[in-house]
Structures are given as structure tokens and as C-alpha cells.
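The excerpt is restricted to a subset of chains, each kept in its original location.
A and B are the chain letters, set down in written order, and residue numbers restart from 1 in every chain.
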Amino acid sequence: MFEKFRFLTSGESHGKCLTAIIEGLPAGLSIDTDFINSELKRRQQGYGRGDRMNIETDTAEIVSGVRFGKTIGSPVTLVIYNKDYENWQKVMSTKAEDQTDEKAFYTYRPGHADYAGSVKYNRHDLRDILERSSARKTAIEVAVGAVAKLLLKHYGVSCKSTFLQIGQGKNEEEFRAEIDRAKETGDTLGGKFEVIYGRLPVGLGSHVHWDRAIDGRIAQAVMSIPAVKAVSFGNGENAYEITGSNFHDEMFLSDGKITRKTNNAGGVEGGMTNGEDLVVKVVMKPIPTLRTPLKTVDSSDMTETEAHFERSDTCAVEACSVVAEARIACVLANELMLKFPSDSI
Amino acid sequence: MFEKFRFLTSGESHGKCLTAIIEGLPAGLSIDTDFINSELKRRQQGYGRGDRMNIETDTAEIVSGVRFGKTIGSPVTLVIYNKDYENWQKVMSTKAEDQTDEKAFYTYRPGHADYAGSVKYNRHDLRDILERSSARKTAIEVAVGAVAKLLLKHYGVSCKSTFLQIGQGKNEEEFRAEIDRAKETGDTLGGKFEVIYGRLPVGLGSHVHWDRAIDGRIAQAVMSIPAVKAVSFGNGENAYEITGSNFHDEMFLSDGKITRKTNNAGGVEGGMTNGEDLVVKVVMKPIPTLRTPLKTVDSSDMTETEAHFERSDTCAVEACSVVAEARIACVLANELMLKFPSDSI
């Protein structure tokens, strides 16, 4: 499918930096770096985060595509330097002569890319895989999404996220209690949340070819977040137990305009936005690195062992919701750029 | 992202035919048209289907890309002729001089593309939208998926679907009772099912860039089926209430090979297949055309009215599962063609 808003990202968890190049933006878009950095900060916050988050405050540097605060049409490059790189320079060196076994890693961690990635790319030291598969790379995706959000704002689109459930907890207080309990037992938690984009024009996406459906494109963008295991629209997760007469959102007139009293469809009909709020529900799995070790296999000698413990987050649902917002923003920005003449704004 | 298995489909619900062109297949692949037609038949079956399904038995004709039963490397064209076209020739004519208001359609049907599509494409007669947004077009997608499945079979991959829930029903008998009840009241039902692909190689997809994640690509393929509102992997829909120590699939050794006792991940870790069964759970919404009419708006005079009743299916979960299988097959075929040298097989 065509991508007018296209981008590539790169960078390893402990490498020098994360980088993104965004190609296709119109000229004249104001780029508010404070907003980008506030999004990066949101990603690092949330109850249940461990210590690593405290030492790193991510900020994005723009090194191309913007002049005097506005895009000029050329590709925008975003860089997030790793504050901790000094300590990893040797282990993450690009130079052949620096080869070392220090911090080499051989134990497959269940729930991670370690096993499949090392088979696919034929890597012995699993660090070659985990450095890229790490959730760390979502930081630069949030920066890209923040740029997309600036375009959405230009067109008046709104965005918010709400947490629905963590463990058995269904409100803020219960969330904290669930997280505290998991932390005590050295366990981890995921969660369910929804992202809502409002004031979108009618007709983003299309019914005419499957790969243009906006719900499909959003599902891809969100499901490819490593921690995400379920995506649904509106009341879609329960659609199997509701009859048609109760599920479909009837249409009424109010001051000559179409209105609805329900939004079970989550703002998407026939692969297009229908003018109602776009409601995307997401389930994040529990963090796969836990203090309570999981049984696994050591790839260096193919023996059974227990998975390493490397970091100490208990729950990262807030970060996940920021990443999901960012990815959806990219899909919507692309659609808006196709809808409106977009060489300059 | 690169697509080695690429295709376009076309055709309106009551047009002359549905067509698909598949480009990128290796030469030498045996094309079993009986298999393609049996898949088309599966799509038309299932308890709860109405009368239209009985009069049409879809068969696909291959008009290019295959010679003496095998692909020759050039694009494969599949055509499904509409058996009922004779009665629609006038209404669906491509010629300007045939313009008619017969069967013109002005009432937005909730749950369909009618409203968003007519706004987007600026169409007055909603038939211009509904003819393409109709589920009828999934027939040709099933044919494309059947070709993809032939490639998967060549590599030893297996496929099956299981129905999980329809209404409150959780087994075959209960499904039928639910459907009978809905039918009596002029209502419709959706359902929940899972598609399982087995014996896949480890490492399809990738963790290195978000748009290569296999779960994301499958989620797009399935969520873009108009009737689908929720997609999840393995036990993903419940991942918000399970702790990490209970969710992640521990790894063991058996005869020197990696084994697992659970498959909560549904066969995907880090955006790659991990050697376990690929388990995709799908929720289909109830059919939006029902005998019990929904409140809506007439676009011709912008007055409130009730939605038309056009067809009589009560439940089409079986068809939906066949379409989901087909779409997933296309994603997997693409990955297998990237993995294996694929100019000929």
C-alpha cells in the first residue's frame, strides 16, 4: 500500500543512539520539540516502573528536515542519544577489533525474541537479538508518533488513553494495589487500555481494497508492539455475544447531522472512519522479565536452566499506551496526508 | 514493506465477475483447482446461512499464469463469475447510456460502509459503495488464499479452525440453538473462532522493524475483514489478568529439542513465529443486515427511517473463518517466499 508518511527507525537498546528518518511530511508544519519530549517523558512514567527509567530522561534531537521551527519538505531525522552509552561502548562496539564476550548472553528468555531471533539470524550471542528487540526501541517510535500527532493537531484531531484493567483492578486505586502485590512476589503484570482519537474526518481508510482498511492498518501498527497480544475496536471484543439489533450503531438526525447514541463499532465501518470517536482497545501482556525466574534453556550448551533477571519494571501499561497512541497517529497522519493536498500546510 | 506474494482483487457484488491477479509466485507450483473450489464451497457453507448461498456455487477459473497444472512464474489470474449477473446486467452496466435508477439505494445501513463510503467517494446512489463493500468480495480473497495455502502445503504447513463461541453457545449444539433463536426473532449473530497454523518454521517475521512483525501483519490481514472487530494471539485476550509467571511459556528440552508445555503466546514472540502453533483468535460482529430493522437516515432527503432488509443470513461465522484462514495464508506465503529461494519449487 502507498505510504505518504513513511519512516524507518534504528538503534539498539544500549547502542549510541536511536534514530528515525521520516519522509513525506509537508513543508510548513511547526515542530514543537517540547511536545515531542513531553511524549517521551510520558512513555517513561507510570506506576510500576523500575529504576532504569529514573536514570534516563529521553530527549529527541532533530538533525534534519526542520528549519527555524518548521518542516521544509525534506526528510526529518530524530535522534535520541543513550545517556548510558559510555558504560556500554565496549560491549556494543561496531568495530571488529573490540570483540568481547563481556555481557554475552545465552539463556533464552520466554516471551522475548531471543530464541526465534537467534535461529532466524543465526546469532550465537543472544545480545545481538535482544539489543534490538528490547522495548527501548519504542522510544524513537514515540518521537515519530509525536511528529505525526503534530500533524493531527493541525487538523484538529484529539487523542486520549484510558486504562481499563490491570490484573483484577478496574480503577486507579485497584491498579496500584495489583501492581504492589505483583512487585512483592517478584511477578509482573500487563493490562488493558483504550486509545481514543476524536474529531477525525469521515472516510479515512477505504472499503475498496483490503489493505486500505483503516482498522486493518491500525491493528497492524498496534499488534506489532512486542508486548501487545490483542487489539479490538469499540465493543468488538464482546461482539460474539451481542445480537445484531443490539450491536450496530443506529443513526439519527440532530440539527440535520448524522448522530449516534452508541459506538460499538469504535468509529470504523467498512474499513473507514465514520465520524464517531475512533476507539482502539489493546491488551498488553505482562512484562516477560521477572524476578521470579522462568524455566528455560541455555543455548550455549543446550541445558535446562532459569531465565536471567535484568530489569525491574513490574508494569509498563502506561508506556505501552503511549506507544500505541504513537503508532496509531502515524497511520492517521498518512491518511490525512492522502486526503488533503499536503506538499505544504 | 516488501511483498513478494502480492495481489490485487476487484469486482462488485452483482457485477460480472470477481477477479484477482497474484504476482510473485514461484514457477513449478502445482495448482489444484479442486482444492480452490473446495475452499470456495467452505466459505458458502455453515449453519445460519440464508438462501442466496444456495443458488450460487462459486468456482474459480484460472485464466493466466498456470500451464499444464503448474505455475510458470507469470502472474496468476483467478476469476469467479457471478451466476446471477444476467439479472443485474442493466443495473450494474458499465456504460453511460444504460444509466438507471432501478435498484438505486439511499438508506444508510448501520454497520456497513454506506455512510462513510458515500461521503468519501461523493456518491449519491449508495449502490456505488455497497456493491464493493459487500462480503461477496471475500470469495475472491478465499481463492487467492487457497493458492497461498497450496504453497504452505508444499512446505508442510497445516491449517485448521475451531469455533469458540456464538452468542452464549460454546459447543456445536449450543451454536445451533443460538442461531435458531436469533433467526426466529429476525436478529443476527457473530461469533468467536480461532485459526491455527501448525508446523511453521521458526523465525517468520522479524523483531528488527515494526512493519515486519508477523503478528502485526496477520492482525492487519484479519482485522481488515469487514466483519472482524477483534484479533488476538494465543491467550492474549486475557493477558491483562494473568501474571508474568503464569503467562509466559517456559522452555524445556525434550530429546535435545526446545519444547513448551503452554502456548499463551500463540506461537509468536518478538514478532516472529517461535515453532509453536500459530493461534489467531478472531471475533466477528453480527451480520449488520437484519430483518428487525435498525433506525437510520435516508440520504436522499435526509430524514430518519429504517434500514432496508436485503438478505437473510443469520450467522456467517464459518465463512468468516475461511476468509481469515485465507488472509493469514497470504501473509505466511509471503514470509515463506522470502525465507526460501523461490523462483521455482
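Following the convention adopted for this analysis, contacts are C-beta pairs under 8 Å (C-beta built on N, C-alpha and C of every residue); 3 or more make two chains touch, one makes a residue touch a chain.
Bear in mind that the values here come from a model prediction, so they are computed numbers and not experimental data.
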So we've got 2 copies placed here, but how many does the whole thing have in this file?
-> 4
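One rule holds for everything that comes next: only the chains that are shown with their structure count from here on.
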Using the touch definition up top, name the residues of chain A that touch chain B in the complex.
-> 8-9, 108, 110-117, 119-121, 129, 132-133, 141, 164-168, 182, 185, 187-192, 202-203, 206-211, 213, 215-226, 228-245, 247-253, 256, 258, 265-266, 269-275, 281, 283-288, 290, 292, 294-297, 302-304, 327
